[in-house]
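One structure below.
Below, a portion of the complex is reproduced, with chain positions unchanged.
In this document, chain identifiers A and B correspond to the written order of the chains, with residue numbering beginning at 1 in each.
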Amino acid sequence: MPLSSDQQAEIDVQRDETHTTRRATATGMEKHLYTAHPVLDHGFVRVIDYMGDDAAICQAARVSYGRGTKSVQNDEGLIRYLMRHWHSTPFEMCEIKLHVKLPVFVARQWIRHRTANVNEYSARYSILDREFYIPAPDMLNAQSEVNNQGRGAVLSGEEAERVLRILRDDAMRCYDHYEEMISQEGQQGLARELARMNLPANIYTQWYWKTDLHNLLHFLRLRADAHAQYEIRVYAEEICRLVADWVPYAYKAFEDYRMGGATLSATALDCVRRMLKGEAVTQENSGMSKGEWREFEGVMGK
Amino acid sequence: MPLSSDQQAEIDVQRDETHTTRRATATGMEKHLYTAHPVLDHGFVRVIDYMGDDAAICQAARVSYGRGTKSVQNDEGLIRYLMRHWHSTPFEMCEIKLHVKLPVFVARQWIRHRTANVNEYSARYSILDREFYIPAPDMLNAQSEVNNQGRGAVLSGEEAERVLRILRDDAMRCYDHYEEMISQEGQQGLARELARMNLPANIYTQWYWKTDLHNLLHFLRLRADAHAQYEIRVYAEEICRLVADWVPYAYKAFEDYRMGGATLSATALDCVRRMLKGEAVTQENSGMSKGEWREFEGVMGK
């Protein structure tokens, strides 16, 4: 369970309060506010706050005095234009603040996105909870044979059981020892900032994470991608659903131009042009390496 | 006048709309939303949006599930502690978006603060208005004789009149020529992106500017400081008033620890300690240069 009943009660209280505001308000997002959307076995994503909506993107792009055009079509067209031509600054005018609970090894990937604001739960100051990520059996994959940083087939049978047993046992034993070391009963008790070093990377941590829409979409493009590690991808996919409700035009443009799109090199564009003229282009006469050609075929849907 | 009646009407419409939200709402800030606070002769600052309040700073610092403590005293104490110990990340959890109209030479200083999001009115795309900053007579100072980047006494008499005449005439003439060059009546009309180069640096521009509270306070510390150029300082002072209404505890801590505080060097601290022991410390035996000693005396209120 991602939340204790006390935590859920705290959230419920906050969720029940409403205020009157003059600020731009996104109806689709209001319904998500404070709700903890579960991710993995103990994790969650919940929206703490947001700033702006689709209209705010246009308003900034136009440096408007008022709320801007009432024509919804104009706004959508402008947003698509901005996205297509990599005008990033108007998308920076929306902001989101999330509370995320996630395994440490996922947090370590996530934090590499440097343009966000972060407050993480401090294991120097506080005691971590006994919560570890243990993969579901269908997400327990072998090392990929073609891709050094990827997964192959799902493990099965005895091997899968052994792996799960190891992960569970080591997590529990390390946590038992963590508790034992910091305990002040009949002993001094090791400093928390030292004891935490005994905890494996599947322990859960949590943070407040705040970023603007442009940088969030960049994060989502990389982390909701099929090549991202599954354990961070599920967080990205959950956030995608939130963004779709928050700024629907921007999200649709993002799906079309970023997630579903592809960048072709000069060489690849030349191949496409030759193919459209009826030429039989193969890897050998393409000017691409084998790896590039394989990726090109993937994009071309062959 | 900073705003045309059309612009004022647009703002009024937006100001009259209210929404219901679950988000943290700062009552003191709501009253400022969209109001254009005049600065200099044609400029203004107005709040377009904000995220968070004093409680949101504490909530992030604690990585809380709910709204956090109900004890106002606790929140203020925590905020003071965070400010005193340079814990910057919780202050990054508040965000503000402003619409600012300002002279280009002020904008050039302002933009040096890189951690903000900006959308500026484009003189490549659009035609600039005929609005120039002309200093008020009591703000027309001579070059400082002691400080290369500062002002001395106020100019007076014929010299002041001549300066004002030059500034006004050159601005008007340059703008006349700008209009003449881009005009398409009886000629092709020069590209806007070229014609704008004829406009002097006191012409007004405008932008949407969005930043987090930590970076905003850093901006205010430098630009609301007595050594900042008057023309940017008046903007910073106006923003200070907004921040004081938005996050009153954070602003008070900022006044105490940043604006009103001072950083003493190891050498200066040593002098203070010696002075407290009754030693007569002078520049000569202080270990400081003359410049440093003068600044030290300023801080010590001598």
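Quick notes on this structure:
Here is the rule we use: a residue touches a chain if its C-beta (ideal position, glycine included) is under 8 Å from a C-beta of that chain, and two chains touch if they have at least 3 such contacts.
The structure presented is a predicted model; accordingly, all values stated were derived computationally and were not measured.
Of the identical chains making up the complex, 2 are displayed, while the complete assembly in this file numbers 4 copies.
In this text, only the chains that are shown with their structure count from here on.
On superposing C-alpha atoms, the copy chain A sits rotated by 180° relative to chain B, to the nearest 5.
By the touch rule above, chain A contacts chain B in their complex via residues 3, 7, 10-11, 13-15, 17-25, 30, 33-34, 48-52, 56, 59-61, 63-67, 89-90, 92-93, 95, 97, 99, 117-121, 206-208, 210, 212.
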